[in-house]
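There's a structure below that I have some questions on.
Here the complex is missing one protein chain, while the rest keep their positions.
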Amino acid sequence: MEQQITLAALAGLLGGRLTDPARGQAVVRGFRALDAAGPTDLAFLWDAKYVAAARTSKAAAIVAREPVEGGASPTIVVADPQAAMLVLLGQVHARRHPPEPPGVHPRAFVHPEATLGEGVSIGPCAVVEAGARIGARTRVRAGAFVGLGVTIGQDCVLHPNATVLDHCALGDRVVIWSGAIVGKDGFGFVNQGGRHARVPQIGGVRIEDDVEVGALSTVARGALEDTVLRRGVKIDDHCHVAHNCDLGEDVMLIGYARMGGSVTMGKGSYLLQDAAIGQGLSVGEGGVVGSGAKARYDSVGPGERVLGDPARPHMLMKRIEGTLPKLPDMRRRLRALEKRVGKLDGQGAGDERD
Amino acid sequence: MEQQITLAALAGLLGGRLTDPARGQAVVRGFRALDAAGPTDLAFLWDAKYVAAARTSKAAAIVAREPVEGGASPTIVVADPQAAMLVLLGQVHARRHPPEPPGVHPRAFVHPEATLGEGVSIGPCAVVEAGARIGARTRVRAGAFVGLGVTIGQDCVLHPNATVLDHCALGDRVVIWSGAIVGKDGFGFVNQGGRHARVPQIGGVRIEDDVEVGALSTVARGALEDTVLRRGVKIDDHCHVAHNCDLGEDVMLIGYARMGGSVTMGKGSYLLQDAAIGQGLSVGEGGVVGSGAKARYDSVGPGERVLGDPARPHMLMKRIEGTLPKLPDMRRRLRALEKRVGKLDGQGAGDERD
Partner (left out) sequence: MEQQITLAALAGLLGGRLTDPARGQAVVRGFRALDAAGPTDLAFLWDAKYVAAARTSKAAAIVAREPVEGGASPTIVVADPQAAMLVLLGQVHARRHPPEPPGVHPRAFVHPEATLGEGVSIGPCAVVEAGARIGARTRVRAGAFVGLGVTIGQDCVLHPNATVLDHCALGDRVVIWSGAIVGKDGFGFVNQGGRHARVPQIGGVRIEDDVEVGALSTVARGALEDTVLRRGVKIDDHCHVAHNCDLGEDVMLIGYARMGGSVTMGKGSYLLQDAAIGQGLSVGEGGVVGSGAKARYDSVGPGERVLGDPARPHMLMKRIEGTLPKLPDMRRRLRALEKRVGKLDGQGAGDERD
C-alpha cells in the first residue's frame, strides 16, 4: 500500500463493521497472507478452510464474512470478503503500476495512417503500423508492436514487448501480456513435390471483450476463417491457440495448455496446466481437460472431466492410476498362478514366452 | 481478396476449365472453406473425403481435379487443385501483408559496420549490430534484433520482435517468426566446487535455405560445434532445438516439440506436437516421434514410428493404451482367480500383500 490507512477508515471504505472499535485508529500499511501478516498488515478470510490460520494470525485486522472468534486480530465484517479484497488490491495495484500518461512517446513510432483514440498512450520504442485503429485509453507499452490494419478497442493494455500482427481485431478491455504473439500465421503446410510447401494463411484473429492473453502465449491466425477468442477468455502463460480454433466465453487455459487446429471449446470450459486437445476435436460447455491430459482421439462432452494420456473419463483414469503401482506385482502373481494351475491340470505353466 | 475477380478470369489465371461457362461473369471476392463459402466465395477440393461437403457447398465455384457432380456450384477443373490454391492464397496473402518498402526506417538502428544488400528493409525499432551482413530483399521487421556478425541470406523475413543473436548464419528464404530466439547460449553447466558453473558456449547456429522457425521457438547455439538446421526444416511455435543438434533436410517439429543436446534427426523425420527426444539420441530418416511421445532411452530408427512415454513402437503402445482401461478389472479378476485356485490346491489365495 506504501501509505497508511486506519482500520476505521478501511471499514468505512469497504462498508464493513470493525468488531473491536477501540482499535479503529490502528494503522494498516499493507496486505499479507494470514500466516505472514504482521501487526500493520491486513489479511483476508473468505474460505472456511483457513479459519484456523485466521485464529493464529498476527494481522492488524482480518476482513471476513463473520467475526473470527478466538484470535488476536479484530475482524472487519463485510458481505463479500473476496470482492472487498479485489477492490483494495486493485487500489494498491493501480498505485504500484500507474498507467503511462496519454500521448505518443517521442521514441515511439506511430504511422501517420494509424488512428488513435482519446487518451491512448504509446510507449517508448512501441510501433503502430499503417491503418491500425486504437480505442480510447488503450495503453501500448514500451516495445509493443501493433501491425498493419489492427483494430484495438478501448481500455486495453499491450504490455512491454507484446506483439499483435497485421489485421487482428481486439475488443475492449483486452490485456496482452509481454512476449505474447497474436496473429502469427498458423502452421499449415502441404506436400508439394516431396517438400513442405507453406499454405498462406489468410484468416485473422478476432478477440472479443475482456480477454487476457498470457506472457509468451501464441494465438495463430486462421487459414481461411478467423481464429476466435470469445468474451472473457483467460489464457495463462506459454499457451497456444492454433489456427481456426474457436474458444467460447469464459474459457480458461492454464499454463502450457495447447491445441491442434480447428478445435472448438464451449463456454466456461477449461484446459488445465499442460493439457492438450487434438486437431478438430471439441470440449463441450463446462468440460475440463485435466492437468497434463491429452485428448488425442476423442472430443470431451459438456461438463465432462477427462484425465490422462490419452485422456479418459476422470474417475476411470484415477482407478487406472491407482492400480498401476500394483502392475509389477500382478505380473508376478499371474506367473505364480499359472504354475499352480499347471500342477492342477497338468498342462504346464501355460506360457513359454514370459 | 478484398477485390473482385470473375470466374472466367480465375479459370484463366489457373489454366483451368470452368464447367459452367454461363457463370463466367460471376464474381468472387474471397476464399472460404467448403462448408462456409457463400455465393461470392471460392472453395477448394483436393481430398476426396470432402466430396460430400463440396456437393452441398454454396460457393461461387469449387476448384477441383474433376467436376463436382450433383452440387450447385460450378467447378474450375485444374490439374493440381492444391497448387492452384497455394498460388491464389499466396496472392491474397501478399496483398494483405505487403512487404515494407526497402530501406532503413528512420527509427531503426543499423550499425555503420553492418552490410545491407539491395532492397533490404529494416523496420522501426529494429536493431542490426556491427559486422552483420544481410542479403538482398530480406526484411527485418519492427523490433527485430540482428546481432554481431550475423549473416542472413536473401529474401528472408525476421518478423516483429524476432531475435537472432551474435554470429548466427542464416541461408536464403529463411523465416524467423515473432518472439523466436536464435543463438541463445546452450544450457551447459558443470559442477565446480558444489556450484553450477557456466560452460561458455562458443559454437554457433547454422540455418540453411528455406527454413522456418516458429513464434517463441528457441534454437540454442552449440557448445563447441554449430547447431545445424538443414534445408527445408520447418519448426512450429514453442519448440526448442538444443545445443549441437543437427536437424536433417525437411525435418518438421510441431508445437512444443523439444530435444536434449546433440540430437541428430534424419531427413524428413518428425517430432509431433509435444514430442521430445533425449540428449544424444537420434531419429532416423523418415522416423516419427508421435504426439506427446518421449524418446527418453532409445533412438528411433529410419521410418520407425514411436508413441508413449517412454516411447515404444507405435503398434505396441496402441495395444498398451487399449489394455490400460482393463487394468483395474484385471486386478479384481486376478484376486478372484487366486481364491478359486486356493480352494482347488489348498494353498490359500496365495498373496497376502494385496
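Going by the order they are written in, the chains are A and B; count residues from 1 in each one.
The rule is short, and it goes like this: a contact is a pair of C-beta atoms (placed from the backbone, for glycine too) under 8 Å apart; a residue touches a chain by one contact, two chains touch by 3 or more.
The structure presented is a predicted model; accordingly, all values stated were derived computationally and were not measured.
> Of B:R29, B:R65 or B:R296, which residue touches the hidden chain?
Counting the whole complex, the residue in contact with the absent chain is B:R296.
> Using the document's definition of touch, tell me which of B:I181, B:V263 or B:V283 contacts the absent chain.
Considering the complete complex, B:I181 is the one touching the chain left out.
> If the hidden chain were put back, which residues of chain A would touch it?
31-33, 36, 82-83, 85-86, 89-90, 92-93, 96-98, 105, 107, 123-125, 142-143, 159-161, 177-179, 210, 212, 214-216, 232, 234, 236-238, 250, 252, 254-256, 273-274, 291-292, 309, 321, 324-325, 327-328, 330-331, 334, 337-338, 341, 344-345, 347, 350-351, 353-354
> Need a quick check: the contact residues on chain B for the chain that isn't drawn.
107, 109, 125-127, 129, 143, 145, 147-148, 161, 163, 165-167, 179, 181, 184-185, 187, 189-190, 192, 194-202, 216, 218, 220, 224-225, 238, 240, 242, 256, 258, 260, 276, 278, 294, 296, 309-310, 312, 316, 319-320, 322-324, 326-327, 329-330, 333-334, 336-337, 340-341, 343-344
Here is the rule we use: only the chains that are shown with their structure count from here on.
> Report, in whole Å, the distance between the mean C-alpha point of chain A and the mean C-alpha point of chain B.
Spacing between the chain centres: roughly 25 Å.
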